[in-house]
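Every protein chain of the complex appears in place save one, which is left out.
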Amino acid sequence: MQTVKVQSEDFDAGALTRALSAGRTDIGAVATFVGLVRGAADGVQEMTLEHYPGMTEKALAEIADEACQRWHLMAVSVVHRVGALLPGEQIVYVGVAAAHRGEAFAACEFVMDYLKTRAPFWKKEQTAQGGHWVDARDTDDEAAARWDEVEMRR
Amino acid sequence: MQTVKVQSEDFDAGALTRALSAGRTDIGAVATFVGLVRGAADGVQEMTLEHYPGMTEKALAEIADEACQRWHLMAVSVVHRVGALLPGEQIVYVGVAAAHRGEAFAACEFVMDYLKTRAPFWKKEQTAQGGHWVDARDTDDEAAARWDEVEMRR
Amino acid sequence: MKLTVLYFASLRELLGQARETLELPDAVDSIGALRATLSARGEAWGRLAPGHNVRAAVNQVMASDAARIGDGDEIAFFPPVTGG
Partner (left out) sequence: MKLTVLYFASLRELLGQARETLELPDAVDSIGALRATLSARGEAWGRLAPGHNVRAAVNQVMASDAARIGDGDEIAFFPPVTGG
């Protein structure tokens, strides 16, 4: 079961997580990730997320597919918001269900790392000094690259 | 903020996760894990979790403390159930909030790995053939041991 | 050869447009050739020349400069992605 959504509305991480294992008894592990807009310390007043409609959904589905090829997963769910977001608001949800925890953790982190470098989203931050586009981080490329070598874990 | 609970009642993973970042704008990443009772394929009809009252809470608090020493975390929450549980029911929740995702993922997996080898819980499974105590897995010891060497990640 | 070309994020703002439809000679048959054609417009369009870290997609799939393009394709140019 793979679900991928791009939406401007907020999401209910608890409901998304429950849906991953609802009515099943073969799932032993559910790992999830929620990304949030950081504000105060960075002076960010608002964040706007632009995306490439059509390609975004395809890219997220491909990333979820690749995770399912690398690990034995029972469910993957990815939700990414677009549009204007305030500090503290949720940006992205990734949830992965598997028989064992090693697979669930690895696949969840893999999806986030690949999403960060392959899914066409762009962040623009609004601060007191005006708006500026967030630069891509080298550490994100490195995080994604380590999966090229990593062995599958149980 | 560290919260550790041992209880027989079920927990609301969504509410626990929201509580980790509620009212804050310095958290960019929340990683969570939920462990569930697997049933059908393994022939498990019921699972009973025994624990060592007093030591369990101490052990969980120590594990959360150690995670906070290894990584810069903003919140850690651990809930573990005891008593009789049916297939599909939730056993354990671990939630970790941090500024960045690498820290949140690593700390969440660390807490689970240490919990599996250091917190005094014991599982007894009930199958059609009767009850039997679950054996400790070598892979759990290995999973915990790798943190002795691992470098902290961003 | 008719192409739809999309621009996103900082590149969209820099170029002052989000999409255009182009009629081009069939010789412009790769992403690299299209970059050369567009950057020749001068000024901000120079950003599409090599060395400016602008990524490309052909029909919604990430593409290198060697990727072939043809009539009816949807091409996109954008900065490195920053979602998540």
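Each chain carries a letter (A, B and C) given by its place in the written order, and its residues are counted from 1.
Convention: contacts are C-beta pairs under 8 Å (C-beta built on N, C-alpha and C of every residue); 3 or more make two chains touch, one makes a residue touch a chain.
Note that the coordinates shown come from a computational prediction; the quantities given were computed from them, not determined experimentally.
Chemist: Taking the complete complex into account, tell me which visible chains touch the one left out.
Modeler: For the complete complex, the undisplayed chain touches B.
Chemist: Could you tell which one of B:Arg38, B:His80 or B:Arg101 touches the chain left off the display?
Modeler: B:His80
Chemist: May I ask which residue of B:Lys5, B:Arg70 or B:Lys123 touches the chain that does not appear here?
Modeler: B:Lys123
Chemist: Can you list where subunit B touches the absent chain?
Modeler: Residues of subunit B in contact with the hidden chain: 35, 49-52, 54-55, 58, 80, 91-92, 112, 115-124, 133-137.
Following the convention adopted for this analysis, only the chains that are shown with their structure count from here on.
Chemist: Based on Cα centres, what is the most central chain?
Modeler: A
Chemist: On a C-alpha centroid basis, what's the spacing between subunit B and subunit C, in Å?
Modeler: Here subunit B and subunit C have centroids separated by 48 Å.
Chemist: Can you work out the whole-Å distance between the CA centroids of subunit A and subunit B?
Modeler: That gives a centre separation of 22 Å.
Chemist: When you check subunit B against every other chain, which residues touch at least two of them?
Modeler: 101
Chemist: Mark out which residues of subunit C touch at least two other chains, giving numbers and ranges.
Modeler: Where subunit C meets two or more other chains at a single residue, that happens at 84.
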